[in-house]
Structure formats: structure tokens, C-alpha cells
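A protein chain is absent from this complex, but the other protein chains hold their places.
Letters A, B and C name the chains as they come in the text, with residue numbers starting at 1 for each one.
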Amino acid sequence: MVAHQTRLRVRYAETDQMGVVYYANYLVWMEVARVEYCKSVGFSYQEMERDDGVFLAVTEAHCRYLYPARFDQEVVIHTSLADAHPRMVRFAYEMRHEDRKLATGETKHVFCGRDLKPVRLPVKYRANFGIV
Amino acid sequence: MVAHQTRLRVRYAETDQMGVVYYANYLVWMEVARVEYCKSVGFSYQEMERDDGVFLAVTEAHCRYLYPARFDQEVVIHTSLADAHPRMVRFAYEMRHEDRKLATGETKHVFCGRDLKPVRLPVKYRANFGIV
Amino acid sequence: MVAHQTRLRVRYAETDQMGVVYYANYLVWMEVARVEYCKSVGFSYQEMERDDGVFLAVTEAHCRYLYPARFDQEVVIHTSLADAHPRMVRFAYEMRHEDRKLATGETKHVFCGRDLKPVRLPVKYRANFGIV
Partner (left out) sequence: MVAHQTRLRVRYAETDQMGVVYYANYLVWMEVARVEYCKSVGFSYQEMERDDGVFLAVTEAHCRYLYPARFDQEVVIHTSLADAHPRMVRFAYEMRHEDRKLATGETKHVFCGRDLKPVRLPVKYRANFGIV
């Protein structure tokens, strides 16, 4: 199973008055990691959208917050494919700062056309998602 | 069971290039609804933080996306208390535009002090959460 | 000169670890106020984009921060048209909490088509912007 590793640094904008990262921003990080995952397995999400009109619409997102992330920390996100079919895909994420696990997450997506109606993933992208 | 209703209008900033609301923003809306829920049952989240140093740290968030929300739509969020103990609380959310269900969500929180260490909810707030 | 008044409540998501509203969010508020301004003078920005393919692309934004806004405060934004021609429009904003001025801002926009190339504002919208 391919696992991709993304690094990012916590932005001031991402903190809130509790002094830690606001909880919705972990979903933004999952998206950043997902886009990099796609590149790591050989295609560009941007081009899939623009050239083939295939979108990954989120149908479910889940995050467990274990330890708060703070401004200027480096966060490492491990992304893996949890499941994939021609109609949907699930990603799993683990976010860490140094040796501390910050959060785990999961997102589920359906493939859509420009009209946001479900489609089957074009054959040329299936190998990228490990769909045989 | 008390259920509170919050209304908000989708901001341009909340959309993405798919032409619909970006998925992380539903968690922001849940927070807006949660703060209003607290007011509706008789206390101010802002004052609980500032005056008593009690924070609601999110430990888990979940969202199911059923139908995309779009710019300038009015979204109605029904918020209810799913569970509450002196150490934690769970909220459930249902988001609608007119008669269409857009999303459902759930958040789980622990009560914390200023140092983000878990605490028991001060007695004076327990009735607000239906804790006897 | 028409001036429109928009009210919003500061979201937790909008604060940062300084304990006040993060500076970029004032630009989001200006957008919320701008959209309401358009409604107040008789048209829907959403419909102008969708039905006529006319977009207000920002070419300049400016904000002076006078006093920090805080979580859960009600902010009142006074929006007025500072200038308008068939190719551009400027808005001016004043943001207050109670009798305290929080910030003033200005945005400059050009009218664009779907390709983001400049266009002249369709005649039917000119009266809304006070263009004769």
C-alpha cells in the first residue's frame, strides 16, 4: 500500500484564541495531503479536474483530535488509500508533529462530473488508485 | 431534548473552484451553531471561557455531505445535545437549505482548563447541558 | 449616497492566538457587506454572476485596523459606493462594535466576464451603481 508523506508548517491564520490550531483546519491539511498523494501516485488532481472534468466530491469527513497543533510547528501527514472503486475512494490520514501523533482522519469521496453528478472514474486513472 | 436553530448565509469566501462550499467550512458552521446553542440554553460560551477558564476542546468531528451548499443560500442548522457528562459533551447537527438536507454532523468535546488539560465542568454550568 | 449597514457576529474560527480577529478576516467581512450592499440597491450579486456572467474582480484592497474585534462581538459594517464607472467600482467600509470604530477599508473592482477579462457593466445594472 502506497503511503505518502506531506509536510507543512502551521500558519498563524490557522490558530484560534485557544492558542492552538482551529479544528476545521485539519480538513484543509487533509486536502493538501490528498493533492500531494495524487502527485505521488502519478497524476495531477488539478489536471484531472481541468482536462477530464472529474472531481473528487467529499461525501464524508472524520477527524479525531489527539493533541493540539501549535503555530509554526512542522506537521507531517501520512496519507494512504483506504479503499477505492470506480465510483468512490477513501483516504486515511495520520498527522504528527515530531514523535507526537496530533490527529487521525478519514475522507470518503465520489467521482463526479462538472455538474457534480456521480461518474465512474475514467479507466486511465484507475491504476493510480489501485483499481484493477 | 432542546434543539436550537441557527441561520446563516453562505459567504463567497466559503466557496471553492468546484462552485460549492468547501468541505471544511461545514465545521465552521457547526461551531457557529454550537455557540448559539449555548446561548439558547442560557449561558455564553465566551464568558465561560473568559470568566471561568473552561474551554470546549474538540476531540472528534464528523460530517456527512449530502448535497452541496452554494453561495448566498440561507443555511439552517439544527443543533442538539447528543450526550453530556461532567467531562465531555457531544453535539449533533443537521444542516438544511429550504427543504433540502445538505449535511449532518457530530462533534465531541472535552471540557478543559486554560492549560488545555481536561477538567470537570463546573457545577454551575451542568444544568445548561442537562447534566444532573 | 446610499449607505448600507450589515451586521455579523464574530466567529471563533475568525480569531487567532493573539485572542482577537485575524486581520485577513476583515476582507471577508467586507465581501459579506458588499454582497448585502448589492441587494440593498436592488440586485443579486449571485444572479449577476450566474445569469449574466459578470464578476466583480478585486484589483485593490486596503484596511486600517483601529481596534481589535473579539469573539462573539456584533460587528456593524457601513458600506458605501465611493466611485463607479462602467468598467470599475470602489466600495468604502467602516466597521464598528457598539460605539467603537474597529476598522475602515476600501476595495476596488473591475467588472469581468467568465474568462476574467475586463468588460463594461451591462446597462441594466448601471443604475444600481449610480452610473448614469
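Please note the rule applied: contacts are C-beta pairs under 8 Å (C-beta built on N, C-alpha and C of every residue); 3 or more make two chains touch, one makes a residue touch a chain.
As the structure is a computational prediction, the values presented were derived from the model and not from experiment.
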| item | value |
| --- | --- |
| Contacts of the hidden chain among displayed chains | A, B, C |
| Residue in contact with the excluded chain [from C:Val10, C:Cys63 or C:Ala92] | C:Cys63 |
| Residue in contact with the excluded chain [from A:Ala13, A:Ala82 or A:Ile131] | A:Ala13 |
| Hidden partner interface residues of chain B, rising order | 12-13, 15-20, 22, 24, 71 |
| Interface with the undisplayed chain - residues on chain C | 17-20, 23-25, 27-28, 31, 49, 55, 57-65, 68, 116 |
| Residues from chain A at the interface with the omitted partner, ascending | 9, 11-13, 28, 31-32, 35, 44-46, 71-72 |
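Everything that follows uses one rule, which is that only the chains that are shown with their structure count from here on.
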| item | value |
| --- | --- |
| By mean Cα position, the chain sitting nearest the middle | B |
| Euclidean distance of C-alpha centroids - chain A vs chain B, Å | 23 |
| Separation of chain A from chain C, taking each centre as the mean of its C-alpha atoms, in whole Å | 32 |
| Junction residues of chain B, two or more chains touched | 28, 31 |
